[in-house]
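Removed: one protein chain of the complex. Kept in place: all other protein chains.
Chains here go by letter, A and B, matching the order in which they are written, and residues are numbered from 1 within each.
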Amino acid sequence: MTKSPFQLAMQRLLRNRVAVLGGALLALIAFSCVVLPILLELDPNLTQPALRNQPPSARFLFGTDGLGRDLVARVLVGGRTSLLVGLAATAVSVLVGVAYGAVAGFYGGKIDEAMMRLVDFMYGLPYMFLVILIMLMFSETARGDMLPVFLALGLVQWLTMARIVRGQVLALRRQEFVLAAELLGISDARLLIRHVLPNVFGVIMVYATLMVPSVIILESFLSFLGLGVALSWGQLVSDGIAVINPIRSYWWILLWPSSFLGITLISLNFLGDGLRDALDPKGKT
Amino acid sequence: MTEHAPLLEVRDLRVHFASEGNVVRAVDGVDFDLRAGETLALVGESGCGKSSLARALVGLNPITSGAAQLNGRTITGLTRTAARAFRRELQLVFQDPYASLNPRFTIAQTLAEPLLLHRKASRSNVDSKVSELLGQVGLDPELRARYPHEFSGGQRQRISIARALAVEPSLLLCDEVTSALDVSIQAQILELLRSIQRTRGLSYLFITHDLGVVRYIAHRVAVMYVGQIVELRDTESLFESPAHPYTQALLASIPRVSRAAQTRAPLPGEVPSPARPPSGCRFHPRCALAFDRCPKEHPDLYPVPNGSSRCFLNE
Partner (left out) sequence: MSEQDVPELLRVRDLSVTFVTPERSVRAVDRISFDVRPGEVVGLVGESGCGKSVTSLSILGLHEQPAARVTGSIRLGERELLGASPAQLREVRGNRVSMIFQDPLSSLNPYLRVEEQLSEVLDLHLHLRGPAARARMLEILAQVGIVGEERLRAYPHQLSGGMRQRISTAMALLCNPELLIADEPTTMLDVTIQAQILELLRSLQRERQMSILFITHDLGVVSEICDRVIVMYAGRIVEQARTAEVLHAPLHPYTEALLRSTPRVDVPGGGSLHPIGGLPPRLSDAKLDACAFAPRCPRVREGCTNGEPALTNAGGERLRRCIAPVAEMESARS
């Protein structure tokens, strides 16, 4: 049975044990965060002042925080936010970045110059400042609404994706098989969508996978600053650091969210590296 | 051959482009005709302009001046949409078999696309047309569900040729199509091209640096040097009695399987860059027969038996 390039790449990926480990850990964490709170009927917001600051025990596996809330519930539910934001914001940046970069790279010349000037300009803007501004603006109108978060974070990342896609498309545009298709009379739209983009797909997947951790960290940072909209790992880390003191160390309040965050980020990186090796064994990306 | 108007007419074609502050005169005043069913070889060393010329003819490079006509209609200097009207008649096969096929398409998809686009097949019969095409280039039709990475260089070139033939062109530009292949595979492809020419009455504009291949496949030869044609002749006349000193030097430089000891001195000097062509006759700095006129004036193409040559000695 003949295998398509994509199938061969997946075969190579599965042989990469580190990448598979990363993928498995990711799946495990995602599953836990999404399903377990429902199955176990966990409530992250139930305050039980009598049980505050309890170290890990049989009843509270991760312990409780300053308001007596179950940390297992908080970490898992908080994970939903972090992961969701990571995925959604990356999706936004991929969609916008790919569309923008593909058009610039495909047409080249003055169109490309103009479009990339805009990207260069936007790169120069003080991003965190703008993101914080956006978050502040929206936090007044819609508390708990995730959309502004996705947009704000996606807006930061699309520039990188646009640059990467533009570079790949620019190079592929001059490849003989694309020229041959053009010489056969194939329309520009079909050339871009059927011939060029499928061959860029691999690179997009790699960079998207590696972008998710950046977004999660960004979101964590925002939460850490108090600008988050919902419970997330970043906020939990912030809570954990707030109670660190030399006299009574409530280490578990910091440990669990940071571990989950760290493992997720490392797993995403392993997976991303594995994807890169699988899709491009000769190291062209 | 009956007296038809030529299939392809090229008149004073020039392709210049700017690079690092210089004007690169890649193609600098080229004229020739190509008749139906004929193979014209374009031969030369690096910088001679043969590839730039081919790409200009299909519209991949912009033309600076001059024109080319296919069946009486101008094919140069057109917008991309206007050029699309000629996509059927003029096809190009590339040198690199490993870059010429979309790695994500099966062979069937690669061949079906032009067939369907130009209505050479309908959705109901495209499969059998693909099989037919594969058969015509000597490949097993059962292979059509495979991907390019499963094929060798020679097989990929066959597939590229099949793709070009799918739209039933009258002229095929072959840009160094066998240069990346082993000798034995090259022989297979050359034989294939010759037989296709016989069955379909195709014309070829065959670009190569290999004079042995030229002698085998071409009816006429155009030798190019730094953007210009320096000799244009019937193949056998060119090899038996080359008129231009560059052609003579080129033929003498080719290593041959021969019992005789090789005693001739190689042609001195470097191949000039088309960004800085020598004054007067472009070959004069390396020419053993150059005289006082050569650096000063630029020779035209003068008639010689069965062709023309750009040398004052042939005037």
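FYI, contacts are C-beta pairs under 8 Å (C-beta built on N, C-alpha and C of every residue); 3 or more make two chains touch, one makes a residue touch a chain.
All figures in this text were calculated on a predicted structure; none of them were measured in a lab.
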Report summary line: In the full complex, the chain left out is in contact with B
Report summary line: Which of B:80, B:123 or B:256 touches the missing chain? It is B:256
Report summary line: Out of B:36, B:126, B:267 or B:313, the sole contact with the unshown chain comes from B:267
Query raised in the report: Which residue, B:30, B:159, B:211 or B:230, contacts the hidden chain when the whole complex is considered?
Result: B:211
Report summary line: chain B positions in touch with the non-displayed chain are 45-46, 152, 154-155, 182-188, 190-191, 209-217, 236, 239, 249-259, 262, 265-268, 270-271
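Note that in this section only the chains that are shown with their structure count from here on.
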Query raised in the report: How many angstrom between the C-alpha centroids of chain B and chain A?
Result: 50
Report summary line: Given the complex, residues on chain A that touch chain B span 2-6, 8, 175-181, 183-186, 195, 198-199
Query - Complex contacts: residues of chain B adjacent to chain A - result: 58, 60, 84, 87-88, 91-92, 94, 96, 99-104, 106, 113-114, 117-118, 145-147, 149-150, 160, 163-164, 166-167
